[in-house]
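Apart from one protein chain that is not included, each protein chain of the complex appears where it belongs.
We just call them A, B and C in the order they show up, numbering each chain from 1.
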Amino acid sequence: MKRETLNVKRGKGDKSCLAALLIAALLSLFDSPVSAETALLPLQDVRAFDTPSDGGGSLTILWSSAPYDSAIMKYQILLGEETALSDPAAMKVVAEFPADQHYVHDSKWPWWTRPTTRDQHQFTLRNGKGIALKDWTAYTIAVAAVLNDDRVIARPVQATPQPNWVNWNQMNNFLLMLLFGGIVFYAIGTARKREIFLRRIPGLDAVDEAIGRATELGKPILYLTGAHDMTDPSTIAAAVILGRVAKRAAGYETDLLVPHRDPITMAVCHEITKQAYLEAGKPDLFKDDANFFITSDQFSYTAAVDGIMLRKKPATNFFMGYYFAEALLLTETGASTGAIQIAGTDADHQLPFFVTTCDYTLIGEELFAASAYLSREPVQVGTLRGQDIGKAFILGVLGVGTILATLGVILDAQWPHFFLDIFKDTK
Amino acid sequence: MPIESIIGGWVATGLTLFIFSFLYKDNPLFKVAENLYVGVSVGYTIVKTFDTVIVHLIWKPIVETGEWSLLIPVAIGTLMLTRYVPKAAWISRYAFAFIVGVGSGLAIPRTISSFILKQIEDTVRPILLLVPGEGVTFTWSLLDPTSSLNTIIILIGVSAVLFYFFFSVEHSGPGKVVARTGILFLMIAFGAAFGYTVMARMSLLIGRLTDLIEFSDPSYGMPTLWLLGLTILTLVVMSRRSSGKQTKEEE
Amino acid sequence: MTFTERMLKIDRRIIFLVIGLCTLLPLLYPVGFPIRISPEVRGVYDHIELLPEGSVFLLSLDFDPASKPELQPQSIALLHHAFRKNLRVVAMTLWVSGTGLADQIVTQVAREMGKENGRDYVFLGWSPGGTAVIINMGQNLYGAFPTDYNGKPTRELPVLHGVNNLRDVNYAVSLGAGNPGVEAWYVFGKDKYKFELGGGCTGVMAPGLYPLLRSGQINGLIGGLRGAAEYEELIGQKGHAIAGMDAQSATHMAIIVLVIMCNLFYLSLRTAARQGQSGA
Partner (left out) sequence: MIFLRRQLPLLITLIAGLVFAAQYYVPHPASEQMLTSVTKWLQIISGFALVLGVSSLFHVHAAKIRRKEAGWGYSFILYVGMLGTIAVGLWSNGKEAVDGASTAFGWVYNYMMVPLQGTMFAILAFFIASAAYRSFRARSREAAVLLIAAVIVMMGRVPLGEHLIPISGDLSQWILNVLNASVRRAILIGVSLGTVALSIKIIFGIERSYLGGGKE
């Protein structure tokens, strides 16, 4: 049932296909079996060319749909390596499929790269499965229509596969990157000129309070930067926030413990912490072994950190960055020692555990917002503003897109796709 | 049964019980298991890194196929070790700069593709569907995630949660209602994900307990029972001792 | 401190004990709550049920000890079923780290069912090459596995009589914990050599394999411990998975009861506090 609705949704192309089916059925009513002479006309507009926007080793073949396209009829794709071929019938059959399949509208081409109308037939030959297409070698290709024992072969065409330098299908992705980059730079520029309002993030107000509490109790602060390495934005955000926390901790003369899972992150955080102590005017308090490595293995790291929590009893635990299943093992142990726990992560699958077991949790994007909020630097605040504009843009796309997609169904129209295709993940 | 399996059974059982003893409280047995675990895992990582990186990624390609370009990452890697020379430590920045640069570059288009465009594509659906025989209709089925009703619910959910993440807008007036809807959606999702995960976590425990039951078999020499006894005994002795200590301190 | 306050700040070790017992007791003494059989598990069962005696059944145990809790019960149930139907069982693995475990499972079930190695079943072990092993087996099984796990030449084994490559296999099931697994067996095996294929996987992976199931690329899917329990129910053999599902039911209910209790205590405490306030 579901599948039927899906098929019909596709619109015009399928309608014509339905019509073709009807005609085929009618034909077979009057004159069955369909005689080869009347049914199998030579195929129209056969074209073959190098598949655009790909890494080579592939050819695309197009031909017009025929009125008799139906499931009982089949198309064959024939491939020959020689360019001067006398007998197309001797070419190798590399694909065979029912004639009501492989239309242009089944392919993933967005409108800006679609080579022809949506109702034409389309087949892409690729390397593999018994086909070896060499780049820069010309091939002869023919399409045959087959009904029972009859076969009509269209005039062979030639094409040469080659690798391309640009994937035009992904230009929407590229444009979005430029657009968003522009927005971010614009917002940073605005932020440099005037103050931008930022709403309160409850978790962040707690940071100072938590560091203060550790100072009162004379216990250390434990700070974790997550499971990912330095190439992950959440780790970078965690490292930036570590800088702010370390600066406050230095000011309060509170000990900081930062156990690591990734050596490079450890090295970077070491530098950041050192700098923070310098900026706080307490370089002599900086301890070289505040940042230390345990192991890169998930659960032995967790066991060791749990051990630290139980033995050193830190008053405040920070969990920033990306986490996996170890999240709950860390936070529950931390809760049992009575520490204040502040988490911030973009790991959506672990958020439920942080939210339920920590005192404050920075949810998803709030982790990135945190460094802006703590520093109030124009660059950071501007970025945040840029992200907000980006989200507003996406909200608009969602609204307009849904209306257009619905209109497309009601009016049975294709024009909404000029908008919708831009926001599709075309590969 | 081969002797290494029997010894293995004893070791595995012991380590399992020692780790579990941490549920009662921190104790020497857990500390032994914890430190052994860290040691073994670091050793394991070193061996695996040596095998894959030094042997398979550097040595073999260079010696066997002459891929001398691999000396570049080796050089970058070595730069990182300048951190041990305080005066030259800044050179290690080149390595970080390269890693972070590559990572950021790779992230941008891929994130746009699979986390922005793909998510938009999945959310933007027609609200009315063309049902054969009935024409354009609004489908009410809750169980079909693509039904009209669910399309609207998903759209509301995505929009409300996205709005909650606006940082430069005060959540007041109508915005407050939307943001609160967003929070409600967030909480339902977190609760559901929590409840859903319980089963996977219980499966893990079942797996460990099944192993322990298996190792209580006489063919292994019943390590589970013996070692369980030992663990409990240690915990009892330890709590006796620490309570003795405490009374002394109090005096 | 009142009773309710004390209950709200209950020592969590008591909760640990409850959970531990709720898991352990059903494992030792299974109850066997009725389990609804899903069509995807029935797909695998029905296919094996319809195979004539002496058909060749290939079971690939593509997992390592980390996925043992979920996939071992599946393997045991499938092997029981196949041995009971007197199929010729060919077992193997694509995961080198799972070889020892796979051997242990196959040998143990065969011993229980009184089957003879080499005549009724064979464990081929592991062969290097990952997915390429499937392709090799499709061309020549003896080329991919010249000897079985115990070093016996495979050509001489009666169980493999008349089996030259994957085309001679009547039914294959891959129990996969990742890659190579079910998907690889479809892409490199079934797609080319046209044998019927079923799958089993961990609970986490199951949603990702449903597309293969819907398009008929695999004819059934056993998902996680739940799937294993359904299979045990189908063959009427209460094993680890059914016991495990009992444990799941018990622990889930225990947590739900705990949560409800804690809310009752919490609400009663809050109403008491409010009454106290309004009284004062």
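Assume a contact is a pair of C-beta atoms (placed from the backbone, for glycine too) under 8 Å apart; a residue touches a chain by one contact, two chains touch by 3 or more.
What you are looking at is a predicted structure, and each value in this text was computed from that prediction instead of being measured.
K.L.:
Which of these, A:101, A:167 or A:414, touches the one chain of the complex that we don't see?
P.N.:
A:167
K.L.:
Tell me, which residues in chain A touch the chain that this view leaves out?
P.N.:
53-56, 163-167, 170-171, 173-174, 177, 180-181, 184, 188, 229-231, 233, 236-237, 239-240, 243, 260, 262-264, 266-268, 270-272, 274-276, 279, 289, 291-300, 302-303, 325, 328-329, 331-333, 335, 346, 348, 351, 353, 355-357, 363-365, 367-369, 379, 383, 386-387, 390-391, 394
K.L.:
If the missing chain were put back, which residues of chain C would it touch?
P.N.:
Output for chain C: 10, 12, 15-16, 18-20, 23, 33-36, 65-66, 96-97, 99-100, 103, 125-126, 149, 229, 245, 248-256, 258-260, 262-263, 266-267.
K.L.:
List the residues of chain B that touch the chain left out of this view.
P.N.:
Residue positions of chain B that touch the missing chain: 4, 7-9, 11-13, 15-16, 19-20, 22-23, 31-55, 57-58, 69-70, 72-74, 76-78, 80-81, 83-84, 90, 93-113, 115-116, 119-120, 122-123, 142-143, 145, 150, 153-162, 165, 182-199, 201-202, 204-205, 207-208, 211.
Definition applied: only the chains that are shown with their structure count from here on.
K.L.:
Please categorise the chain-chain contact pattern as a line, ring, star, complete graph or other.
P.N.:
Per interface graph, the chains form a line.
K.L.:
Applying the document's contact definition, name the chain pair with more C-beta pairs in contact, B-C or A-B.
P.N.:
Contact tally favours A-B.
K.L.:
Averaging over Cα atoms per chain, report the distance between chain A and chain C in Å.
P.N.:
Comparing mean C-alpha positions, chain C is 31 Å from chain A.
K.L.:
With centres defined as the mean C-alpha position, give me the chain B-chain C separation in Å.
P.N.:
So the centroids are 22 Å from each other.
K.L.:
State, to the nearest whole Å, the distance from the C-alpha centre of chain A to the C-alpha centre of chain B.
P.N.:
Distance between chain centres, rounded to whole Å: 20 Å.
K.L.:
Taking each residue of chain B in turn, which ones touch at least two of the other chains?
P.N.:
In chain B, no residue touches two or more other chains.
K.L.:
Can you list the residues of chain A that touch 2 or more other chains?
P.N.:
none
K.L.:
With touch defined as at the start, can you tell me which chain A residues reach chain B in the complex?
P.N.:
2, 4-5, 8-9, 170, 172-174, 176-177, 180, 196-199, 201, 229-233, 236, 264, 267-268, 294-297, 299-301, 303-304, 306-307, 310-311, 349, 351-353, 355-356, 363-366, 369, 372-373, 384-385, 387-388, 391-392, 394-395, 397-399, 401-402, 405-406, 408-410, 412, 420, 423-425, 427
K.L.:
Enumerate the contact residues on chain C facing chain B in the complex.
P.N.:
Interface residues on chain C, with respect to chain B: 13, 16, 19, 23-24, 27-28, 68-70, 203-204, 224-225, 240, 244, 247-248, 251-252, 255.
K.L.:
Quick one: in the complex, what on chain B touches chain C?
P.N.:
It is residues 23-24, 198-200, 202-211, 213 of chain B that touch chain C.
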